[in-house]
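Input: a single structure, listed below in structure tokens.
The complex appears here minus one protein chain, its other protein chains still in place.
Chain lettering (A, B and C) follows the sequence in which the chains are written, and residue indices restart at 1 in each chain.
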Amino acid sequence: MSLWEYANPKKFTETVTPLIPWVLGLAAICLVASLIWGVFFTPEDYRQGATVKIIYLHVPSALMAINAWFMMLVASLIWLVRRHHVSALAAKAAAPVGMVMVLIAIATGAIWGKPMWGTYWAWDPRLTSFLILFLFYLGYMALWAAVDDADTAADLTSVLCIVGSVFAVLSRYAVLFWNQGLHQGASLSLDAEEHVADVFYYPLLVSIAGFVLLFLGLVLLRTRSEIALRRAAALDRRAEARAAATTGEPA
Amino acid sequence: MRALLLRDLRLAVRAGGGFGLGLAFFLIVVVLVPFGLGPDRALLSSIAPGMLWVAALLAALLTLDRLFALDHEDGALPLLATAPLPLEGLVAAKAAAHWLTTGLPLTLAAPLLGPLLALPPGAWPWLLASLAIGTPALSLIGTFGAALTIGIRRGGLLLSLIVLPLYVPTLIFGAEMARRGAAGLPIGAALPMLAALTLGCLALLPFAAAAALRVNLR
Amino acid sequence: MTGPVLRVAGLCVARGGRRLVEGVSFDLAPGHALILRGPNGIGKTTLLRTLAGLQPPEAGEITGAEEAAYASHADGVKAALTVTENLAFWAELYGRELDSAVLTTFDLAGLAERPAGTLSSGQRRRLGLARMAAIGRRLLLLDEPTVSLDAASVARFGHWLAEAHLGGGGMAVIATHIDLGLEAPALDLSAFRASAEAAPAGGDEAFL
């Protein structure tokens, strides 16, 4: 059975319903495990001290913030090309999750940077890019909310997601250029320390797994809710049509 | 396409057309800045290019939501859509009309308002050049936003929320070019990046805006 | 101005996730008109918009509707422009020259240089109709064109439609309750009302 089999909302709901508790449960286990393992059982970094432990939150959330938008882009393209409602609703469901991920990335990044920069916000290029991505999420979700007809909303938000993706990449380079332009680069920008000593590496992997599972679980849950709401609305519309037909004059 | 452009220009210039609206708003914002930051010339001249760019960007945003709304409200949009002119052409004409009625006047007015913010005279040509290259991108991105929010009541607010983040690259490269010009530094990558951005917008955005328009016409 | 026949087969249109009418079929040869009847909300406007290509049909085939133009009862007139400027714009947009005959036909010659904003609603409505003459499109899709028009103007519009437009090989599908003095077949859409059991539209069927 091909993947497109899941384009059918009923089939999707039936398949997904038993999975959600497991995915979310596993996510919780991974998060707690990485929290305990990372915070208590790994040594402090010689330079940054304990703040390096924020890595277990910042890196996975930053990763998911970007992947969430990418997933929405792919779902939007699938909607525009193959008109599968499930993918359009999955994109709508993923947006708030992606937005929370970007908020976590920004908050943890700011807290992490404070000892280094002396302030919570020093317009570090990485955090600034996430701030812009946060604005994109806001605009995307606001457009969904503002359009009444479900399919029109799906079309418009898909176009916005595609154009937004191009501009998100442009903004990333513009911010890098802009940051060099102002002062010669943040002394210890969060970009720099991607190399991670392996003692931190394994808990980080578990934390990333936790965040991925959390994202997946929440998107499946929210997509199922969107499908249920859409089905309820469709049933109401059909009942309206029937009522109109029997009484003879159109509603 | 020319017919639509000429009509929109004529409409903008006629009474109540809103031609001076963007310009007046630009002037007000620039005048407000010293009230907010104090009259210290050294401070003002350091932020002048960037502030002029931010003010121009906000002024461009202001006149966007009327772009399609007029034709939508008086029922002209369907007849415009069935014309031999492709939707991409219609959108490009609308963007050009917006630029000619808002972007260009802002570009010409900005240096005149420079002294209000103690902009060094040497900076005028760079400010003018950066705005001249950058404002078309603002119009194209804005037209895309306007096409997205046609059928939405109170769409102006949503339009700003969608369009402003898209303006960030143009603002960064444009303001950077103006600032380096003002400080006498070599312009470097700012100019080519700004030009590439505007050309990219010219090439891609009419198609995205036309797609959004086609959806909203349904 | 003759051209292919407008052929509609098994057309079904929907709005807001509901099928309105289905199985609509008719042919329209050049030089003929068709009047659409039916209660409000039956789908006359949606059908006309689908014929104009503004929205995709739910089902069915439309051929020969290339040179279509759709006009709703909103007259799309710009108040700041004069009568002539309004008409000249629409003519030029559709790649034609505005001939002054259009002004006289719709009794607008005297108002030529007046800004459209100063016109009465009847005059403004006549200007809206004159637009359809100015663009010279072969297939006119008109939605309640003669709303708020006095009898003389209705007759004048009917006359222009029969003599100039249809006479010149044009076609028209008009949704109206007012008699335009045209001897044209009428199609009552009530007969094609989508049955309640009909498959829902607008993507709802995927969820039911």
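In the analysis below, a residue touches a chain if its C-beta (ideal position, glycine included) is under 8 Å from a C-beta of that chain, and two chains touch if they have at least 3 such contacts.
Assume contacts and distances are computed from a predicted model.
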**Item:** Candidate names "ABC transporter permease subunit", "Heme exporter protein D", "N-acetyl-gamma-glutamyl-phosphate reductase" or "Fe-S-cluster-containing dehydrogenase component"; UniProt protein name, chain not shown
**Value:** "Heme exporter protein D"
**Message:** If I'm reading the header right, one chain is hidden. Which shown chains does it touch across the whole complex?
**Reply:** A
**Request:** Check each of A:Cys30, A:Met71 or A:Val97 against the chain that is not shown and name the one that touches it.
**Result:** A:Val97
**Asked** Which listed residue, A:Val81, A:Ala145, A:Leu205 or A:Leu229, touches the chain dropped from view?
**Response** A:Leu229
**Request:** Over the whole complex, note the residues of chain A touching the chain we left out.
**Result:** 24, 35, 39-40, 44, 48-51, 53-54, 57-58, 61, 96-97, 100, 103-104, 107-108, 111-112, 114-115, 214, 218, 221-222, 224-226, 228-229, 231-233, 235-236, 238-239
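Everything below uses one rule, namely that only the chains that are shown with their structure count from here on.
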**Item:** Touching both chain A and chain B (chains)
**Value:** C
**Request:** Determine, using the mean of C-alpha atoms as each chain's centre, which chain is farthest from chain C.
**Result:** A
**Asked** Which chain is the middle one, judged by CA centres?
**Response** B
**Prompt:** CA centre of chain A versus CA centre of chain B: separation in Å?
**Reply:** 31
**Request:** List the centre-to-centre spacing of chain B and chain C in whole Å, with centres computed as mean CA coordinates.
**Result:** 37
**Fill in**
Cα centroid separation, chain A vs chain C, in Å, comes to 47
**Request:** Can you tell me which residues of chain A touch two or more of the remaining chains?
**Result:** none
**Prompt:** chain B touches which residues of chain A in the complex?
**Reply:** 132, 135-136, 138-139, 142-143, 146-147, 152, 155-156, 159-160, 162-164, 166-167, 170-171, 173-175, 177-178, 181
**Residues of chain C touching chain A in the complex** = 16-20, 39-42, 193-196, 200, 202-204, 206-208
**Of all residues in chain A, those that touch chain C in their complex** = 8-9, 83, 85, 149-151, 227, 230-231, 233-235, 237-238, 240-242, 244-246, 249-251
